[in-house]
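Every protein chain of the complex appears in place save one, which is left out.
The letters A, B, C, D and E name the chains in turn, as written, and every chain counts its residues from 1.
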Amino acid sequence: MTANSEPLDAHEESYAGVGLTFCRVPFARGPEDLAGSDVAVVGAPFDLGTSFRPGTRFGPRAIRSAEDVGGPSARPHLELGLDPFAHLRVVDIGDAPVGPTISACHAGLYRAVGEILRAGAVPIVLGGDHSLSLPVMRALSDHLGPDGYSVIHFDTHADTAIYESGVTTEHAAPFSRAVNEGYVRGTNLIQIGLRGAWPFPAEFDWMRDNGIRWHSMDQVEERGLTAIVDEVIAAAGTRPRTYLTVDIDVLDPAFAPGTGTPEPGGLSTRELLRAVRRIGAALDLCAMDVVEVSPPYDPSRITALAAHRVVLEALSAIALRRSGRQPRPERPSG
Amino acid sequence: MTANSEPLDAHEESYAGVGLTFCRVPFARGPEDLAGSDVAVVGAPFDLGTSFRPGTRFGPRAIRSAEDVGGPSARPHLELGLDPFAHLRVVDIGDAPVGPTISACHAGLYRAVGEILRAGAVPIVLGGDHSLSLPVMRALSDHLGPDGYSVIHFDTHADTAIYESGVTTEHAAPFSRAVNEGYVRGTNLIQIGLRGAWPFPAEFDWMRDNGIRWHSMDQVEERGLTAIVDEVIAAAGTRPRTYLTVDIDVLDPAFAPGTGTPEPGGLSTRELLRAVRRIGAALDLCAMDVVEVSPPYDPSRITALAAHRVVLEALSAIALRRSGRQPRPERPSG
Amino acid sequence: MTANSEPLDAHEESYAGVGLTFCRVPFARGPEDLAGSDVAVVGAPFDLGTSFRPGTRFGPRAIRSAEDVGGPSARPHLELGLDPFAHLRVVDIGDAPVGPTISACHAGLYRAVGEILRAGAVPIVLGGDHSLSLPVMRALSDHLGPDGYSVIHFDTHADTAIYESGVTTEHAAPFSRAVNEGYVRGTNLIQIGLRGAWPFPAEFDWMRDNGIRWHSMDQVEERGLTAIVDEVIAAAGTRPRTYLTVDIDVLDPAFAPGTGTPEPGGLSTRELLRAVRRIGAALDLCAMDVVEVSPPYDPSRITALAAHRVVLEALSAIALRRSGRQPRPERPSG
Amino acid sequence: MTANSEPLDAHEESYAGVGLTFCRVPFARGPEDLAGSDVAVVGAPFDLGTSFRPGTRFGPRAIRSAEDVGGPSARPHLELGLDPFAHLRVVDIGDAPVGPTISACHAGLYRAVGEILRAGAVPIVLGGDHSLSLPVMRALSDHLGPDGYSVIHFDTHADTAIYESGVTTEHAAPFSRAVNEGYVRGTNLIQIGLRGAWPFPAEFDWMRDNGIRWHSMDQVEERGLTAIVDEVIAAAGTRPRTYLTVDIDVLDPAFAPGTGTPEPGGLSTRELLRAVRRIGAALDLCAMDVVEVSPPYDPSRITALAAHRVVLEALSAIALRRSGRQPRPERPSG
Amino acid sequence: MTANSEPLDAHEESYAGVGLTFCRVPFARGPEDLAGSDVAVVGAPFDLGTSFRPGTRFGPRAIRSAEDVGGPSARPHLELGLDPFAHLRVVDIGDAPVGPTISACHAGLYRAVGEILRAGAVPIVLGGDHSLSLPVMRALSDHLGPDGYSVIHFDTHADTAIYESGVTTEHAAPFSRAVNEGYVRGTNLIQIGLRGAWPFPAEFDWMRDNGIRWHSMDQVEERGLTAIVDEVIAAAGTRPRTYLTVDIDVLDPAFAPGTGTPEPGGLSTRELLRAVRRIGAALDLCAMDVVEVSPPYDPSRITALAAHRVVLEALSAIALRRSGRQPRPERPSG
Partner (left out) sequence: MTANSEPLDAHEESYAGVGLTFCRVPFARGPEDLAGSDVAVVGAPFDLGTSFRPGTRFGPRAIRSAEDVGGPSARPHLELGLDPFAHLRVVDIGDAPVGPTISACHAGLYRAVGEILRAGAVPIVLGGDHSLSLPVMRALSDHLGPDGYSVIHFDTHADTAIYESGVTTEHAAPFSRAVNEGYVRGTNLIQIGLRGAWPFPAEFDWMRDNGIRWHSMDQVEERGLTAIVDEVIAAAGTRPRTYLTVDIDVLDPAFAPGTGTPEPGGLSTRELLRAVRRIGAALDLCAMDVVEVSPPYDPSRITALAAHRVVLEALSAIALRRSGRQPRPERPSG
């Protein structure tokens, strides 16, 4: 890590400073700054894959500036008893280059994620629309092979649209396209939180044909998210590593109004944060993202804050797993 | 269905088009367009019955435009395995005529609901303030007799105010007035979700005297909404048909800030949607409404969206019931 | 005009009704409904040409629903002493078809505008991003020839970007591309309201080379808009007809916050409305549009309302011109 | 003034305190507290006369709490060189009683204004919808006779609707009804700021027939507000006293978004404040109101603040006039 | 209670009236008005102790005006079957004096709370930032001794910052400072709702060293809030009286966006209200506060409303406890 990539500024107050890296971690300008990192945050500020309400192009900035503590990046986790930034070398490489077409945006992110993976770090992508999962999986496939990782996917929508060729890059289709293009095995893909009036039966048929598994919100309601996460961890654990992708619209609109296609009846943030923590501690994450935060629809900014905490929870879990020790929750004496 | 009532336009994008029928179903201009319909949506854009914050006059438009999918009205239900629009003939007759007094508004809705009922369809009213339940019940009483239907009423407030004659038409009194005027039997009325500091003891006494039943939020918290809904279905099922009226303020303000008299401590959308689905599938609905959505207080529009989904959930349940088959949830293979 | 295209509903209240045509004029479903029309409104709900903040895809709906009067479409103009809807046959054809690419959106609008022109009506396009002027000018060129019309263009930005081929369709380049593709002569193009740090010198050179004329906000401030409009009318009047295109960001952000690239220091609505009226009365408009209204950034909805009034002012002026009489302002007696 | 009506609390900070009288003047609970007052503020928190967007029932509270200075009610006027609260005894009597019908609201305000007039004070009414001018003029007519006062009326709309009897009390008709019911002479009524597509020709005819005078926004633009106000003062000054009624929608929506029927193209606050000051200094005001402030549409609260300043400007002008001296503007030495 | 402290006005409508006491209880101007009161509400409109987003200085006014019922202060509790205002003499003394420094603010509140305690009433403080608990505990210690009361503290943050002397008065440190300055015993302090990345380990060590107990959100999730509240009541009950302090940020941001340091993953309002009711009924409250409501971040005002209901729930519980009878929930007959 060179001097260049030190924290941009170190003021005490969170609203101060020109540098908006995630949690004020060092800024990594290029491959040399990535060396030795455990985790690298990267923004994907595009929304050309959006069908309804655009705006998630402003998501990475909103997530990075959602922080409410300021100061040096110490964030000890109350339930785990460890500070991810003390255990992990986390850098922020800024935003992947974007272009005027969704293909150009994908190409830029594909290269950035590949570079992070080759440096041995875990990429954490701040979206951006969910189409970004396609280049992430392409890079993962290059790195781990299409059967080398499982995908745990929190979302309202299955994002497995069956479209004509030519327009399949949009945010409704990253997973169908990734399977079709051979970047991931359908049998390694597990979804949680489905609800609403989409996908259509033909898409569910396609999903079944490809061995994709999912857990709808009704199943969450009936069995509890804890039991489902147990099962998901077991299933995902059959592959060496796991890609965790969180569409913020898996949350109920009360918890995440700032998204493009909100769907009532979703998870609470409380449920989601615990699930992310458990997954990150149990499985070896090879990549992660949080997508579809749309600031123009987030007047109280609670959606960006929830996304920020999803990332922080994952970082803490990764740190715990790598530390090799058990959680040491802060508890009163006696 | 005449050519006149075809979808106004059929663009793919939900934000396009001049026609704002519910889910882009056909627009029915008059009695002849109603023939053969199973369900008819009608707006009731008035709020002159409001005591505190007006604005629900803009509710019907907000609910109709809350849709996030666009395109043709196919909405397959993930948990039921059927598309309500494939099973039911649903039309939207636009808004009932409104006038400068609450009485004139009621008269217009009474006529519109009566016309729908005579055509053999189920009216679904988009409010508007809750006083609209009075003309709905008057029309139901004409059609089914005052003992021919039960009422399941989701609400924070019992809406059974005991006022002087002359001002009893407002949104706090539709149910007391309907009982007093003989449009419904008190023993057929069941309320869910009561909380807060109203009604007053005298009104509760009146409710007990008239055999009205209710379940407060504390009871929901203690017993769970599932058990209560079981009991409500059993009780309502003693009448041939059921009128379901949903005041959106039964939801906690986190889920429904856009309403005139929000009361903390309410249901989540997740709870409400499942309850509506179960009621619609178990009982023969003769009418339904969703009321008190107030767009000026709904900056993120999540309240109108929740109301939209309440209607869609009911439509799906009606379709299931009429199809005569069991739910076929979309589940992974194996 | 067939029965199909009657007003969708005729309620007194503006917040009621499922049909959102502009000022509740008849809805024209196809070419046959256009016959005999003087003006046809068409929406262009796309923003894929946007560089910064998207959202103007929701513009047409917001402009149509900005109306505050309701009822039948009578709008007598106080200063002109005539009602445009009494003098003109105005219809609304809904929105032009949109597609997943900006090219597809342009193709749909090109066809719709061409159809209107061939029916002998004046198209008024509700945007949508400013790239829509490209297909409008292409259709005008087909109809009138590239030298058959002048363009009066109100805007902060010259929209004459010099880009590589392939990406020149976006909202910064409609005018450079239209000149380059031969849809309009640069010498027939006149711009009003330029300010800020764009275009760059190379683009100004290109504009000079092509004979484009413009009036910056500084010139407006120094000479007054009235004097400039006099000059613009004289210049534009050298061609038989005139296309008026109004980017709502020509207004100061105080008057039009709801736009994608606001620039402080602009016109007031008072100035703009009078200018539009004078232009519409003095010149024979062959087409008009109002673009770049972005509802997500318009919490008080004053931007969509201003755009609505720009259209109404133009309609009134067209009516006056066609009536052949002088303005008869409503004034007190004596 | 009894001890009861002392300032409710005297904290330094404007955001503190339970008492929200206008500028923290004494609260007058009843007739005895009015004795010796020069001006009495009264709220009229009703909006049942509203046709489009309700909400001005919350106007009085918003105007009173728009104050940004806090502390004791000293407000020296920079251009007049005097503090209205040092020269005038101003009290706030709270809000007039409101009821469930517009008639009941009017009756309550009529009594309150009459009581203030009989105590020899000038009533300043904080609206509330513009229908409140009807009971104000009824009370003025009782007190001064229908020819004893002129009316200067700032508004976008003439508010002279010609409706059927029975519904003429709403906010579009106070002036036509007041003339028809004999509370004011049409020849004593002067309006400033008219624009938009209403009133209709029939109403303008009625206005001419009754000798009402007006100045449209076009005339303001052409002649300047200063010249028009000169003329208005001369005309109004033919009656002994003057009632000044300010509909906040006379301002452009940029300056006053928080109102029910905004109309682009209006006055700036800068123009309005100077006009109010000149009128109050030149004429003997017998009553004043500021109406149609609608807080739900005023997210930045600038509309309520503008209304507050309109009242403060009038108070300063009244004080100047009663002091008998010339303005002594604060100017640098030398 | 003197005439001075009667309700300021008694209009039916909640949006009317210049007096904004809590639930329109009498305003108590000084010590003589406090005599005989059971509970005295006092505002603490300061936020100089805030580290991140200020604005809670506007909290007391927002909480008092969040009421949606209006009229006389009757608020019968549906689950308890009693009206707190019928059983308790509640007054509102307005806001404690504030000054330009946090010390001055604290001094003013300390005196006000002391005065209330000496009059035998329970102070209920409306914040304001959480640093206000320091002067509350100082006053409680004067009155009851540092071991004479326990503290039940709902909060995301432990507020036990260990700072250098001189800056320890801010909102992150009231409890560490109160323990250090001897106003309360650490062993009597119990916290509920902790989550997020603060306090740091050193602070937790200090907390353990001082015998402070706490229950994190994870423990709430695992054991349920009911079980935890049972335990908290048992623990707190070892002291004669209990101070209940509720930081509104203990709620999830979905339920309370309007606060300075929101933290996802918190309680629902439904959980909090029931917990407050149970605590108030089981223990003898000596003081209470609700803090950190920040209106600028509360566009839908649901946070202030939740805080209002927290107070109302506590009042109802106090009334029940003092009545000596069991809850008599309103239930249907039969």
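Convention: a residue touches a chain if its C-beta (ideal position, glycine included) is under 8 Å from a C-beta of that chain, and two chains touch if they have at least 3 such contacts.
This structure is a prediction, so every number in the text was calculated from the model and none was measured.
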item	value
Touching partners, among the displayed chains, of the absent chain	A, C, D, E
Per the touch definition above, residue among C:R111, C:R213 or C:R331 touching the missing chain	C:R213
Which residue of E:V25, E:L48, E:V113 or E:I212 touches the chain not shown here	E:L48
Where the unshown chain meets chain C, residue by residue	51-53, 194-198, 200-201, 204, 207-208, 211-214, 216-218, 221, 252-255, 257-258, 261-266, 268, 297-299
Absent-chain interface as seen on chain A, which is shown	3-4, 8-9, 11-13, 15-21, 27, 43, 45, 57-58, 60-61, 64-65, 92, 94-95, 97-99, 299
Residues in chain D touching the chain absent from view	13-15, 68-70, 74-79, 81, 252, 254-255, 268-270, 273-274, 299-300, 302, 305-306, 309, 312, 329-330, 332-334
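Just so it is clear, only the chains that are shown with their structure count from here on.
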item	value
Those chains which touch chain D and also touch chain B	C, E
Separation of chain A from chain E, taking each centre as the mean of its C-alpha atoms, in whole Å	38
Touching two or more other chains - residues of chain E	13, 15, 252, 254-255, 268, 299
